[in-house]
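Here is chain A:
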Amino acid sequence: MSLAETGFLTIEEIKKLGKYPSEERFKKGPVAVIECIQEIPCNPCESACRFGAIELGEPITNLPTLNEDKCTGCGLCVAKCPGLAIFIIDKAYSDTMATVSFPHEYLPLPEKDAEVEAVDRSGQVVCTGKVIKVLNPESFDRTPVVTIAVPQDKAEEVRGIKRL
Partner candidate 1 sequence: MIKKEVVVIGGGPSGLAAAIEAAQRGAEVLVVDSNLKAGGQLFKQIHKFFGSSAHRSGTRGIDIGTELLEEAEKYGVEIWLNSVAIGLFQEKKIAVERGLDVEDKKLEIIEAEKIVIASGASENAVRFKGWTLPGVMGAGAAQTMINVNRVLPGERILMIGSGNVGLIVSYQLMQAGADVVALVEAAPKIGGYGVHASKITRAGVPIYTKHTVIEARGDKRVEEAVICELDEKWQPVAGTEKTLKVDTIAIAAGLKPLVELAVMHGCECIFDPLLGGWVPLHDKNMESTYPGIYVVGDIAGIEEANTALEEGKLAGIAIAEALDYISSEEAKKLKDETWERLKGLRMGPFGEKRMLAKEQLLAAAEAAKGSAEEHQIAASAGA
Partner candidate 2 sequence: MSAFHDDDMLVCRCEEVTVGEIKEAIRQGARDVTGIKRRTRAGMGLCQGRTCERLVQQILRQELGTVPEEIGASTPRPPVRPITFGTLAGGDSE
């Protein structure tokens, strides 16, 4: 089953592109994971990055490529992506926990420190998470970005929370 049949990506489909950050890079701290595998006419991620870490070029149907050494994991691209397909993963958050940052365009927003149900790409609850921060500055243009802490082995799976 693939994205076009189920509506969600599997980690295998994403990794097959060869653009997934390396384990070495994950060990260094937060990094962007771009889950964009279809050639659609779209390029705002490229200019969203201040560090030039996302390359796309012409034509605008090219897939974005992350330069993992330039990426600081700042998360500016997360709110900018119209497809809501960029996440920040920090596997170095603690010895046991990782954080996942994702766009969350639903009200009400979760509160900091709240316990939430973390879901995978198909919407299945996989574990509980703790809300670390909720960012919603004007520059994000009404796309709040929520960061939650989850067990490290769930960092590749968790991509959101259940609507509150």
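For anyone wondering why these and not others, all candidates are chains of the complex that A comes from, given by their letters.
Just so it is clear, a residue touches a chain if its C-beta (ideal position, glycine included) is under 8 Å from a C-beta of that chain, and two chains touch if they have at least 3 such contacts; residues count from 1.
Fair warning: this is a prediction, and the values are worked out from it, not measured in the lab.
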item: Touching partner of chain A in this complex, picked from 1 or 2; value: 1
item: Residue ranges of chain A in contact with candidate 1 within the complex; value: 3-9, 35-44, 46-48, 58-61, 80-85, 105-107, 119, 121-124, 141-143, 159-160, 162-163
